[in-house]
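This part shows chain A:
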Amino acid sequence: MHSSRNLKAVAAIAAVGALTLAACSGTSASDDPSSEGSAATGDPIVVAALSGLTFFPEAPEAVQAVFDDYNAAGGLDGRPIDYTVYDDKTDPAASATAAQDALSSGAVALVGGSSLLDCAVNHTTWEENGIVSIQGTGVDPYCFATPNIAPTNTGPYFDTFATLYYGSEELGFENICAIMVPDEAAAKAAYEQAIASWSASTGKELSYLDTTLVRGQASYAGNVSSLKSETCDALFVAEVGDAVLALLGEASNQGVDLPVLVLTSAYSDQFAASAAYSSDIYLPAEWAPYGDMTIDGMQDWADSMDAHGVPKTAFSQGGYLAAQYFIDILESIDGDVTRESFTAAAKGMTDPIDSPIAQAPFLFGDADFHQPNNTAYPVVLRAGTNEWESLGPLLIGDEIGWQYSTVPAGT
Partner candidate 1 sequence: MSLVLDDVTVRRGIGPVISNVSLEVEPGKITTLVGPNGAGKTSLLEAISGVVQAAGGTITMDGTDLRKLSRRRRSTAGLKHVEQGRMIFPSLTVRENLKLTARTQADFEEALALFPELEKRIDNATVLLSGGEQQMVVLARAFAAKPRYLLLDEMSLGLAPVVFLRLMPIIKQISETGVGVLLVEQFAHMALGVADDAVVVTSGRVSYQGEPQGLLSDEDLLKQAYLG
Partner candidate 2 sequence: MSLADTTAATSSRQPDAGSPAPRRHGPWWFPWAVALGVTVLATGLAFALPDYWLLIATSVLVAMMSLLGLGIVTGTAGMIALCQLSFAAVGGWVMDLLMTQTALPELLGGAAFVVAMLVGATAASLLGLIVGLPALRLRGVNLAVVTLGVAAALDMTLQKVSFPDQWTNERVQRPFGIPGAEDLSGNRSYFLFVAGVVIIVALGVFYLQRSRWGAGWRMVAFSERGTASTGTSVTSAKLSAFMVSAFIGGIAGSLMVGQITTANYITFQTLNSLGLYVLSMAVGAHLIEMAFFGGILFVLIPEILKQFNIPLEWASIIYAVLGIQALTTKSSMGNDLRRMILAWQRKRGLNSIESTLVSLEPVGAPVPAASDNVLLEVKDLRVEFGAVVALSDVTMQLHEGEILGLIGPNGAGKSTFVDSLTGFLPHHTGSVTLDGVELDSLAPHKIARAGLRRTFQQDRVPSTMTVGAYARFVGGKEVDEDLIDEVLAFFGCPGTQAPLQMVDVGTRRLIEVAANIAAGPKLLLLDEPAAGLSHEEHVAFADRLRAVPERFGVSLLIIEHDLDLVRSVCSNLVVLNFGQVLATGRQEDVLANPEVLKAYMGETEMVS
């Protein structure tokens, strides 16, 4: 058992008033000398990430997998990448502290982070300290609206746009009713902008919008019952997986069987296995569907994940891509690898990195905001099944009228 050992450690260290404890040092990625003769052993290149480890462990795990392979193959001219993930506990204070921790570790960049609030809390810190972040999965609106952060994923706001677009244009739903959790003011504004963008593109309006949801609601009975008196032919739900399940459970109980449009956060095997809903559930995958090995690059990703025991999910796709992009930019640097030189290389990028997995080329560049990925691949969970099915075709934001939002906040 870990616990007793931990307790002893805690007791011992706390007892001596451990503020004097040596400054923190992240555990370095262990090199694996047994794999290949040319394993990197030089001066490590320090890379960090902030992540709500409890909620999204796979993204940083996938990054680590890529870096392990890279180091085993010799790293950057013999220099290995030393990768540390800082848990932000999905808590703003912890996130701010973790940001300082990451900075003081001497990281040249942040790669594959996945946190619910890291961008909102720390984007000014990144700007102030001249470091860039290739976010694995960005969630809060600041991930898509600030100069030093470029996520590999599309984010919930484009997702909202894409899933509504697919619903109204491809599936032909005329009366989409929406239930969403607004979270914070900034996120609420971003969702509203996404819906406005959809209206501008398609000329359609939501038939009904319920934004009274909160995280961790005890019951959705009232929300579902209010919905029932509205005219709807599809239901859009903006919530995380477990809440979507609970809401759909309540909907089933009250005899609602509308087709459902959800966001990519529901895109997992667990969700598919747990859903017991009597109509189809559609969502826009942020990358190539994780089960589809026919797409270029997917087999490499799957092999890498399997070799390192990382679950093959959408989140590990994001982490994998972030690491790949990082290495690409890293290798483009002439001269010393430092925070400054990496940031300069990222911001100075002119040629996008092609990625079939992301289905959109990645470009950091010197913009005020970054949303390199604006594609969605529609998938569906058919009623009575428990496996996601790829639908396609690929939706590309620029082609279907997606309007980027630059200022996330403001009501």
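Regarding candidate selection, all candidates are chains of the complex that A comes from, given by their letters.
FYI, contacts are C-beta pairs under 8 Å (C-beta built on N, C-alpha and C of every residue); 3 or more make two chains touch, one makes a residue touch a chain; residues count from 1.
Bear in mind that the values here come from a model prediction, so they are computed numbers and not experimental data.
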item	value
Interface partner of chain A in the complex, by touch - 1 or 2	2
Of chain A, residues touching candidate 2 in the complex	2-3, 6-7, 9-10, 13-14, 17-19, 21, 23-24, 27, 53-54, 86-87, 89-97, 100-101, 104, 116-117, 120-121, 124-125, 127-129, 181-186, 188, 212, 214-217, 407-411
